[in-house]
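Once you've had a glance at the structure underneath, I'll fire off some questions.
Our next item is chain A:
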Amino acid sequence: MLEIKDLRVSYGQDVVLNGIDLELESGETLAIVGESGTGKTTLGLSIMRLVEGTVRGSIRFNGKDLLLLTDSEMQQIRWSQIAMAFQNANNVLNPVYTVLDQTMEPMIEHGLKSRGEARDRAAELLRYFGFPQNRFSAYPHQLSGGEQQRVLLAMALTNDPELLILDEPLSSLDAATRAGVGNLLKEIDKHCTKLVATHDLDTASKLADRMAVLYGGKIIELGPTQEVLSRPRHPYTRALIRAYPNMTMVKDLQGIKGRMTRPASGCPFHSRCTQAIDICQTKTPQLVWNEGRQIACHRGGIITLLSTRNLTKSFGSLKAVDSVNLHIEAGETLALVGQTGSGKTTLAKTIMGLHQPNEGGVYLEDAKVDNRGKDFYKRVQMVFQNPGESLSHRLSVMEAVMEPLDIQGVGTKEERENKAIQVLGEVELPQTGDFLNKYPHHLSGGEMQRVAIARALVLDPALLIADEPTAFLDASVQAKILKLLLNLQEQRGLSMLYITHDVAAARKVSDRIAVMLDGKIIEEGLSNEIIAAPKQSYTKSLLSAASALHPTEYSSIEQ
Partner candidate 1 sequence: MLSKRNFITYAIAFVFILLLNFLLPRMMPGDPLTAIYGDEALIAMTPQLKAQLVERFALDQPLWQQFGAYFLALFQGQLGHSYYFNASVLSVILGRLPWTLLLVGTSLVLSTMLGIILGIESGWRRGSKTDRAMLAGLMSLNGFPDFFLGMLLLIAFGVTWGIFPLAGALTPYSGLSGLALLFDVLRHLFLPVAALTLAHLAGSYLLTRNTMITVLKEPYMLTARAKGLSQRVLKYRHAGRNSMLPVVTQTGIWTGRVVTGALFVELVFAYPGVGYLTYEALLARDYPIIQGVFLMVAISVLVANFLIDLSYPKLDPRVSYAY
Partner candidate 2 sequence: MHIDLKKEIKESGPGKTGLFILLLMVAMALLAPVIAPYNPYQQSTASLLPPSLSHWLGTNHVGQDIWSRLVFGARTSLLVGFGVGILSTLLGTIFGVSAALVGGFYEKVLMRIVDAFIVIPMVIVVILISAYIRPSILTLILLLSLLSWQGGARIMRAQALSLKERGNVTAAKSFGASRFYIAWRHVVPDLGPILLVDFIYGVRRAVFMEAGLAFLGISDPTVVSWGMMMRDALSFSYLNVWQWWLVPTGVALSLTIIGLTFVGHAAEPVIEPRLRGVEIA
């Protein structure tokens, strides 16, 4: 019933909405999600034709293009067919009239009800939203934030609009009140179509059937809410969810590098995107259908970086790796969890080409990798368990970090040195001459592992395979290394295959977990789903055996 095509809104030179395409079915609730300044409110205001700037495109409401209507026609539609509950702010209600008067007003002015009827209906709506009866004659400046929000909501419903636009309807409420009011919103007449503009993912998840993510004036992802939230396909959506504190996700919070800009051309997210390619800078991606949802990305959404198909490696009759099907997406961390001897390290080494598989193959960006040349190692690197062993005691820090560059013959010596120094900075190690000349036996465990990580990063790989990287380190050092890995992911868009026996650690750094037992992957899925609702009994026992501070009894691991 609402169809928006190529909506462009600008205030002078500032382009706020840069081509929005949306469709709303009657009775559904769509959430427009975006951070501040992305244009959510402008979108709502444009539908009501209350925007001061230049508006182009078309907004069809029940077949009529709203942008072509005259002022008086639009005036009749406002509030009666399309209503808006504004964002709760100071002075959003007229200070010289009481709450009841202002709520009654639109019914009377549109000729829908007489004064008495209007008063009754207004009272009914105010009560519905929990606004106390004895406050009906209060003035706006006497209301608390929560009370004012309720008034705004009640006021929006007075004329039984077909389309209700809610701008941050719950943001000014505390958590407990939010639940109450949120429920009330859900219960509203099912025939009422709702458009909810919010930055809050919890609100979107509870109120909306579908969700559209707004960034840089464009919709970059649009699909069923629960699916988008659990399996985001656009790098921005994924980053947004990772940055949002909530009780569902277990991974530590991560930010998004850079700041929001509105570039004149190209994808608005490209400067912060970690899988951007050349075309992303020049051409704006369109919103297209892709596996049940719409995405605006030149690469079709988050790409699969590495996958294995039926990968098998046997040592004699022992199948160390048994028909393993795994995939790792760009910018995500997959934790491979299993006990000693489950085949984790063998799998890692097979992927790296240190073992030849007996069956199946490894695919890098959908291209099968047979012979691993320099190009492969430029994209996939590994950090080993014991830095004391993986770092040669003959090489100084500088030499060790530069080694991959030397082997690959990248740039001049000076460029390689600069790169090495830069990467040492990234892993938060000193970049002074003194340190660069040190040898591994002069360094602590944590410092050595950082050097190993720096060495792995120096070729700017896309995938980092970390095999029990903190096994030989103290707990406090381990924490720092894990945080370092998360930061590197945030800054560089690194994908990681994090191999560990420690489920508790895996939980904090991974997006997905794969459980390996006797060479097979017995369970695999989103980290929060695996942790909250493991299906396999082995997985369950792994979880209950994982480090915990409270249960005082050990549990056993079944095989």
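Here is how the candidates were picked: all candidates are chains of the complex that A comes from, given by their letters.
The definition used in the following text is that contacts are C-beta pairs under 8 Å (C-beta built on N, C-alpha and C of every residue); 3 or more make two chains touch, one makes a residue touch a chain; residues count from 1.
Keep in mind the model is a prediction, meaning the values are calculated, not measured.
Asks: Name the candidate, out of 1 or 2, that touches chain A somewhere in the complex.
Replies: 1
Asks: Which stretch or stretches of chain A touch candidate 1 in the complex?
Replies: Residue list for chain A touching candidate 1: 48, 50, 74-80, 83-84, 86, 89-97, 105-106, 109-110, 139, 141.
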